[in-house]
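Excluded from the complex is one protein chain; the other protein chains are retained at their positions.
Let's turn to chain A:
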Amino acid sequence: MNEKKKWKLTGFLVQWEMILIYLLLLINILLMLARPNLYFASGTITSIIQSGMDLCPLVLGMALVMMMGEIDVSCAANMIFCSMTTGLLMDRGVPAVVCVLAGIATGVLLGMFNGVLVGYVGMPSVIVTISNSLLYRGVVKIILDVNVLRNFPDFYTKLAWNQIAGIPLAMIIFLLMAAVFVVILQKTGFGRKLYIIGNNAVTAEYSGINVRKTKLAVYLIMGVMCGIASIFFVGRMGGGVSSTMGVGYEMNAIAICALGGISTSGGKGKMYGPIISTFIMAFLIYTLGLMGVDANAKKTLTGLVLLIAVLIPNINKDLFASVRRKFRKI
């Protein structure tokens, strides 16, 4: 920590969040050079950002979960479950507000189930969420079968596709939510608890933190975010939901968080990272699409980016350590 304070400017410039911003700028410059006409056309950047916003609430929730050293693989299934609740209630002619709230409440309920199993029963989160993912999606399959729900409130699609003065509405709401999460994680006692639990759950327990309760609370927040994500997702999909939609979204959310510098073993990283890397992912995927790269080849590059992103801090750490050692010898 002391070294960081000494090298204030350089330390700031090489920290992970800044590297992410450079990466974002780099992708932008590449895109600008490759397709100048398109890049400066109105609406391109807007639509790029909009394309990346459908899973942003999941990323925010996942960052908290991963900070604790846990993981939630069931969030995509949870999201579809919430969408289904809203859709089914809308079909019955229930007022829209009640439907949306019911959707979010479903998310909270499913999140609570995860949280109780992880926190209170003490099952490993990977197992719980993998099998709950099967369970939730399975229930959606039972109820929906092959039907598609098309009856959703109007503001769903407006949220995903409209813009205010050229700024996508989805991004504004995402940034507002992100600000709340930054405050939660970086500035409140609750956020600091997550760091401690992520570093060492046993120590946290002995230092008087109620680990079980905190875990449950984080999974509840994740549930709320799944409910909100269902709004973004259904809107992005043009107001329709079927049981096979959104497969693999959980992996994308985890990938974005890892790219954002949140360690999967917990306790490391900041909230800004995932927020920036949400945009990086959107730009990257859109750029590759423009270059004529196929959707599946895009996956390969996404995987490479993820791996390299995870490797850079490791290499950095080793590099810094060896340099420091050399200086000490001198």
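Worth a mention:
We adopt the following convention: a contact is a pair of C-beta atoms (placed from the backbone, for glycine too) under 8 Å apart; a residue touches a chain by one contact, two chains touch by 3 or more; residues count from 1.
Heads up, the rule we're going with is that contacts and distances are computed from a predicted model.
Between the listed names "Ferritin-like domain-containing protein", "Heme ABC exporter ATP-binding protein CcmA", "Tetratricopeptide repeat protein" or "ABC transporter permease", the UniProt record for the complex's undisplayed chain reads "ABC transporter permease". Across the entire complex, the residue among A:26, A:297 or A:323 in touch with the chain not shown is A:297. The residue touching the chain not shown here, chosen from A:139, A:182 or A:245, is A:139. Across A:79, A:185, A:237 or A:255, the single residue that touches the chain missing here is A:255. For chain A, the list of residues touching the undisplayed chain reads 71, 117, 121-124, 126-128, 130-139, 141-142, 145, 247, 251, 254-255, 258, 263-265, 294, 296-304, 306-307, 310-311, 314.
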